[in-house]
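Only one protein chain is missing from this complex, and each of the others stays in its spot.
Chain nomenclature is as follows: A, B and C, assigned in order of appearance, with residue numbering initiated at 1 for each chain independently.
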Amino acid sequence: MTEVLQSTPDREELILNMGPHHPSTHGVLRFIVHTDGEIMRKAVPDVGYLHRGLEKIAELQTYPGYMPFTDRINYLEVMFTNMAYATAVEKLLGTEVPPRAEVLRVLVCELNRIASHQITLGCITMDLGAFTPFVHLLRERERINDLMEALCGNRLTFNYMRIGGVSQDVPDEWLKQLEAFLDHFEPVIDEFDSLISYNEILIKRMGEVAVICAEDAVGFGLVGPNLRASGVDWDVRRDLPYGAYPQMDFQVPVGMGEKGTVGDCFDRFIIRVEEMRQSCKILRQCLANLPEGDIKAKVPKMPRPPKGEVYSCVEGARGELGVYLISDGTPKPYRLKWRTGSFAGLSIIEHISRGLMIADLVAVIATLDVIAPEMDR
Amino acid sequence: MTPTIERGPEGGFAVGPIDGLLNLARKHSLWYLLFGTACCAIELMQTGGPRTDTDRFGMVFRSTPRQADVLVLAGTISYKMASRIRLLYDQMAEPKYVIAMGSCANTGGLFQESYAVVKGGDLFLPVDVYIPGCPPRPESLCEGLMLIQQKIEREPWLKKAWGKYKSDKPDPMPTEGCEPLR
Amino acid sequence: MTTASKEICKKLADKLGVVLDFREEAGDPWALIPAERWKQACLTARDEPELSFNFLRSLCGVDRPDDGVIEVVAHLFSYQHRHALVIHTNTDRSASRLESVSSVWPAAIWHERETFDLFGVDFTGNPDLRRILLPEDWVGHPLLKDYEEPDSYRGIPTTRPGYEKKKFGPQLKKPAPKKPAPKVEKKPEGGEAPKGTAGSAEQK
Partner (left out) sequence: MGSFSEYLANIGRSIVTLGDGLAVTFSYLLRKPFTIQYPDRTEKPVVAMLPERSRGILEIDINVCTGCSICAKQCPIDCIHIEVVKDEETKQRVLKRFDIDVAKCMFCGLCVEACPVSGLRHTHEFEGSMSDVHRLMLSFVDKPQPVAKPAKKDEPAPETKPVGSIVRKLLADWWKPANPTSGGPR
């Protein structure tokens, strides 16, 4: 908002400010765009507008007391941040999580993944000018919010997981409600496909735009759907299995270059649609084999993990979500670092924005699925 | 709304009913700025979504501050963002209202110990309505917006603009004489 | 995990020609790399076919005021061999400086910027070393254990009236005497990167 227009006559370059309040940027996020006419020379991201010092707060909180704060690392994938933190502490403590809790964790994670992708897909279409699909997806997301509220008590900041398990068992009626939701939602994905996914205008906006090759994707540390769209077949759930994922049967969609080149915006879009289908598949498996038993292992009220450090990662909706935790034997963490997908995802924008049209920048931001709190923490 | 006759410079003016009419119009076209900083932004989107359809009250989101009446402080405000929010607020046209949505905008909420978070939106903006919740439900935000409507309803701003309003009395609070929703 | 890491570490040490300090505590084991061999070790880790760590998971700092060092920790991962390695290095706390690995992995540019922002580690060779998360005129590096918050920032009080606030840093560490010494030395270093304005100097 400040230095809005600024032209340098000798180079015929216009510096254009975009954000931090801009309806198309995801959360508060600013770009300084160097343009030559309609073409961008480069777009330099400026982040930190939502830096909240969550890593410092971890050093002031006890291990269980930090759990609600993990909800706010990324409000769209709360279950994953909960789980990444819980598994990190469990690894240090050497706690075994009961099988029922493991399956419940997978269940809520996949439900959360669907909710997160709904917002992402809705934002992509909204950024490209189609508002209606966004409203459709908000409507479906409302159903997931209801399910989550019935299970954990809150619509967005669930605070569901605990060190050693989960906080509450599923209510009796809940599994039936979930099944009803799945029966309802699977056709909705197909409906979404015919609503917008294969719309020619959307394809023209996204196909062949901002191609990220596999080498760049790995070098810049892209993870999750963004990495897979570039043709790297890698999924933490399948390749470094954790929790109850080894028991699950699912495919990992990889970018095919369906409407252009492998690694373009359309690949990043369509992979997320496919991942929602796979999540539904995993949810059905969870429903079919939910074991009986405890939901929480015995963990002391004020755990003091032994001296040491651990890196624990889960596959979040935006890819590998890692927690690096150092313990010094006291009830408070010595240092906690979050490794998130959006931070790496945004760092590539300066590199790939060269030569793109200004209007394509929103498509790039939207399909890379960057979320402000995850970058800034 | 009791009709009142005010003396203008040239003669009589029935300002009271006009005020009422204008307020009625303003009340039912409450446009809020589509602007969220953190978690509450998702609930702000859901509020505009199909479940709690705020379009029913004439509340539509606008993308530019120049067209907006209400600024919803949806989420945590960092120091880096605070000056930008102030700028957005300054760009809005009078009369304008501010809603602090959620604990972070109310008091800083759970980020009391953070070095980078402003402890409450009212430290740098005049806030009209505070909504508790972390994040508040869409219905909660709806209630907050309706409180702003109630506040608009009894605002003598035309009289004030005419210079005839006795300003020794403070502006009526939104809760004064209002009815609870339920 | 442990044996695999030990072998990887041994391979890396052979290529570098130094003996690495390999530590095993609870959780993940890690190797300590001398600061002057940092970039060389990273290059070797990436290019050696047996190692081929092509993915920099994260790079971050850890403040150890008791030892007088700021550790820089890198988590490496290889998609080909599916193995991981954690390497640490120590930099002097009073004048922390380290060679940048941004030419090894482009992802390191932003990770190093973040470490610079929060810890004040100066990465020589990073093409774009400036504050990333905090405003340009911020004073100090908040993730240092002895960071003390000013009373106000740009006229906004940092504590809400009527609310008490837990103090940062000094309360965290039990032994008190160690802090003043590095902090005084730290100040000019932290002050040079953000242009120390008159207003921010007053707050300090």
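Just a few scattered comments:
The criterion applied here is as follows: a contact is a pair of C-beta atoms (placed from the backbone, for glycine too) under 8 Å apart; a residue touches a chain by one contact, two chains touch by 3 or more.
From a predicted model like this one, the values you see are computed outputs, not experimental measurements.
Within the complete assembly, B:122 is the residue of B:19, B:69, B:122 or B:155 that touches the hidden chain. Touching the missing chain, out of A:37, A:94 or A:153, is residue A:153.
Annotation: of A:196, A:265 or A:346, A:196 touches the absent chain (contact as defined above).
Interface residues of chain A with the unshown chain, by the touch rule above, are 61-62, 64-69, 71, 132, 139, 142, 146, 149-154, 157, 159, 167-168, 171, 191, 194-196, 198-201, 204.
For chain B, the residues touching the absent chain in the complete assembly are 50-53, 56, 100, 103, 106-110, 112, 120, 122, 126-134, 136-137, 139-140, 142-144, 146-147, 170, 173-182.
In this text, only the chains that are shown with their structure count from here on.
Our note on geometry: chain A versus chain C, Cα centroid distance of 25 Å, whole angstroms. Work out the mean CA point of chain B and of chain C, and you get 44 Å between them.
Centre-to-centre, using mean CA coordinates, chain A is 32 Å away from chain B.
Multi-chain contact residues, meaning those touching two or more other chains, occur in chain A at positions 48, 51, 53, 56, 60, 376. Shared interface positions of chain B, i.e. residues touching 2 or more other chains, are given as 80, 113, 115-116. Within the complex, the chain A residues that touch chain C are 47-48, 51, 53, 55-56, 59-60, 91-92, 94, 216, 218-221, 232, 234, 239-240, 305-311, 313, 320, 322, 324-327, 334-335, 337, 339, 343-344, 346-347, 351, 376-377. The touching residues of chain C, when paired with chain A in their complex, are 25-28, 30, 54-58, 60, 62-63, 73, 75, 79, 82, 84, 86, 105-107, 109-110, 114, 118, 131-135, 142-143, 166, 168, 172. Here chain A touches chain B in the complex through residues 1-2, 20-21, 23, 27-28, 48-54, 56-57, 60, 68-69, 72, 75-76, 119, 135, 138-139, 141-142, 145, 155-157, 372-373, 376, going by the rule given at the top.
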